[in-house]
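A protein chain is absent from this complex, but the other protein chains hold their places.
Entry: chain A
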Amino acid sequence: MFELIGIPPQALFGQLLLGLINGAFYAMLSLGLAVIFGLLNVINFTHGAQYMMGAFAAWLLLTVLGIPFWAALVLAPIIVGFTGVLIERLLLRRIYHLDHLYGFLLTFGLALIIEGVFRWKWGSSGQPYDNPIPGGVNLGFMFLPYYRGWVVIASLVICLATWYAIERTRLGAYLRAATENPTLVRAFGINVPRMITLTYAFGVGLAALAGVLAAPIQQVSALMGTNLVLVVFAVVVIGGMGSIMGSILTGFGLGLIEGLTKVAYPPASNIVIFVVMALVLLVKPAGLFGRTK
């Protein structure tokens, strides 16, 4: 059937897997952005830098302390999440009452500073990170490297667990309510400022986790987040800011669309997401899953 349209199945499924992997990263990153934006009303332009910090944390844990990938998977998000606590407490908290523009300037400036520091310390060439599950399996129609399959499944689990925690648990109800009316939630006795700090830290930790997952696939470098985050913002715009399931579906969906484009017409693959973004904005300015605020 695939030969009919002139595409060998190996290439098709290979690109689809690549699309799924990219989609997994888009989903995890846009999910964090959506959670942060929902409660803090800040578009976190530091997100790409924090993804990079996650990868670097894993790399440093391994090369300096000899801590393996699986432990870094837990430790790196906690470490980077803690820097998120500091950023929220010391900086973001001071600008909530100001215009959106200040949040943009602050988080964008922070990203430049962080990336500058990492580049200055470790240069801009990539550092390799050993694949923790080498090898793979031939599925007949394609070759599946174990690690890549694992990344897709792990990120799906992470995304769905986050969705469940927010949409179906007590803690998630606090978060949803505080997103709607923080003043009233606080007047019920909930420490909303602490919740805001932890939510930011969680979103940042999620970016760092994505960074750790990316380390064995990509090279670990100071600028690894910059290009990715550009696409992720397009994903967020397409999905609609603030929708949890929307960011997950849009993330994976756009990864796949990108993969398919690479098979059908490779030169368009770099811009297809932005084309989709323009089209969606024309039809639904609030995004596919967005509610107008």
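In the analysis below, contacts are C-beta pairs under 8 Å (C-beta built on N, C-alpha and C of every residue); 3 or more make two chains touch, one makes a residue touch a chain; residues count from 1.
Just so we're on the same page, contacts and distances are computed from a predicted model.
**Q** Which one, "ABC transporter ATP-binding protein", "Heme-copper oxidase subunit III", "Acetone carboxylase subunit gamma" or "Sulfite reductase (NADPH) hemoprotein beta-component", is the UniProt name for the chain you do not see?
**A** Missing chain, per its UniProt entry: "ABC transporter ATP-binding protein".
**Q** Which is it among A:7, A:85, A:105 or A:190 that touches the chain not included here?
**A** A:190
**Q** Out of A:105, A:177 or A:286, which is the one that touches the chain we can't see?
**A** Here the residue in touch with the unshown chain is A:177.
**Q** Given the full complex, what residues of chain A touch the hidden partner chain?
**A** Residues of chain A in touch with the missing chain: 170, 173-174, 176-177, 179-181, 183-192.
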